[in-house]
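The following block contains the structure, expressed as structure tokens.
A protein chain is absent from this complex, but the other protein chains hold their places.
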Amino acid sequence: MRERRLQAENLHLWRGETHVLRGLRLALNSGECLQITGGNGAGKTSLLRTLAGLMYPEEGCVLWDGEDVRKDMQGFHAHLAYIGHEPPLKLDLTARENLHYWVGVRRPVSRAELQDALMRVGAGDWLDRPVRTLSAGQKRRVALAGLALMNAPLWLLDEPTTNLDATGQRLVGAMIEAQLAQGGLVVAAMHHELLVASAAVRRLELVGTLERNRA
Amino acid sequence: MVARDIRLAFRKRGQLVQPLAFFAIVTTLFPLGISPELSRLRDVAPGVLWVSALLASVLALELLFRDDAQDGTLEQQALSGQSLTWLLFAKTVAHWLLTGLPLSLMAPLAALSLGAPIVSLGGIVISVALGSVALSLIGSIAAALTLGVKRSGALLSLLTLPLSMPVLIFGARATELAMTGAAFGPPLYLLGALAVLGVTLAPLAAAAAVRINLE
Partner (left out) sequence: MTWTWFHRLGSPPHAYALAARLTPWFAWTAAALIVAGLYGGLVLAPPDYQQGDDFRIIYVHAPSAWMSLMVYTTMAVSAAVGLIWRMKVAHAVAASCAAIGASFTFAALVTGSLWGERMWGTYWVWDPRLTFELILLFQYMGYMGLRSAFDDVQRADRASAVLAVVGVVNVPIIHYSVIWWNSLHQAPSVMQLGRPTMPAAMLIPLLMMFLGFTLLFLALLLVRMRAEILDRERTATWIREAVTS
């Protein structure tokens, strides 16, 4: 994978009357992982959504490979995989069908690939059951399978380990490591420690109305 | 996308029948409320038919985006790197296939019960089909605007009905002409023009509205 770079310059974001992001700057290169920590309401989700282009900052910009993402939002999104708090799954479809449609909108995906991805997250037994019958942890695993399938260089993850047991959390760590090894970039909002054995993890702590950048 | 929505809808067949049942009930209410005499019903039949179709369509609009908005899949569609305008257009097409088309096939039955002559039925099907296309498109804008609003039913109607009054006017006129055996071309062309206008503009407006609501 080629060298990629994600930057944010002077981000100011208001949510209603709260000044959530105040002149935030960050830079992330290929193979690097940024972990965003902070208490509830500190703005982790807002930051992720701004980086994803779902929210527009009042001031400042987000740059992907040096270009302002607003110039070609669709192109940027093609390089991006974002997973929010809840796994984006239709309850009436099976895990396999969900992935088929979810990833399939972006790129054609074969049955074999779907099968493979689901097996890797441990979904062997339950991939053909409607998602409404699955537990929260299982749903999260399906979302992770989708993430792997998307082939996106940039991952924006909001609390990726929610509802996962210890095995699941190790799975997330392994996936992130694999992504970084391939030259991808990961930004993850987390409460806990990421189980990533790489030294390329940087931390950004959002503290209420103040933020400090700690590399 | 069309296949996805149709498959999803069939998993919840009960929901699909509701607008059709509503249409049937409302067209039954009018003869009960006005008079069972066919000659009198024939006079009001075009209006009754179209008002019922309009109300049933508005009822069905809830199905269009609401589910996807709530489980996060709409967000993923916005982030997919594909044109949201096209994706929403596809959803609206699927929605029409599931609601407007059955409605236009049911319309002749309702028309018969209101005293319409058999020869007019073909014209009725075409006019309701065209009209419901326009209605689905106009309604998609209102549905996209009211995504985050709880219990949006009344607001949805308030927003959709004013913009859909031209459809009602031309559609009822076309039906009226068809029933008297006259040439119903002109209003039908106008109806078609509205549908075309809707196709070109509505998905754009709906995409803008969805993005606003995703912020």
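Order as written gives the chain letters A and B; numbering starts at 1 within each chain.
Please note the rule applied: a contact is a pair of C-beta atoms (placed from the backbone, for glycine too) under 8 Å apart; a residue touches a chain by one contact, two chains touch by 3 or more.
Please read these numbers as outputs of a predicted model, since none were measured by experiment.
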Original post:
Which residue, B:3, B:29, B:105 or B:165, contacts the hidden chain when the whole complex is considered?
Top reply: B:165
Subject >> Of B:2, B:97 or B:208, the residue in touch with the unshown chain >> reply: B:208
**OP:** Touching the absent chain in the whole complex: find that residue among B:117, B:148 or B:181.
**Re:** B:148
Original post:
Where does chain A touch the missing chain, residue by residue?
Top reply: 16-17, 56, 58
Subject >> Residues from chain B at the interface with the omitted partner, ascending >> reply: 141, 145-146, 148-149, 152, 155, 158-159, 161-163, 165, 169, 201, 205, 208-209, 212-213, 215
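Criterion: only the chains that are shown with their structure count from here on.
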Subject >> chain A and chain B: spacing of chain centres that average the CA atoms, whole Å >> reply: 38
Original post:
What residues of chain B sit close enough to touch chain A in their complex?
Top reply: 1, 4, 7-8, 11-12, 67-68, 71-73, 75-83, 87, 214-215
**OP:** Can you check the complex and tell me which residues of chain A touch chain B?
**Re:** 49, 52-56, 74-80, 82, 84, 86-93, 97, 101-102, 105-106, 130
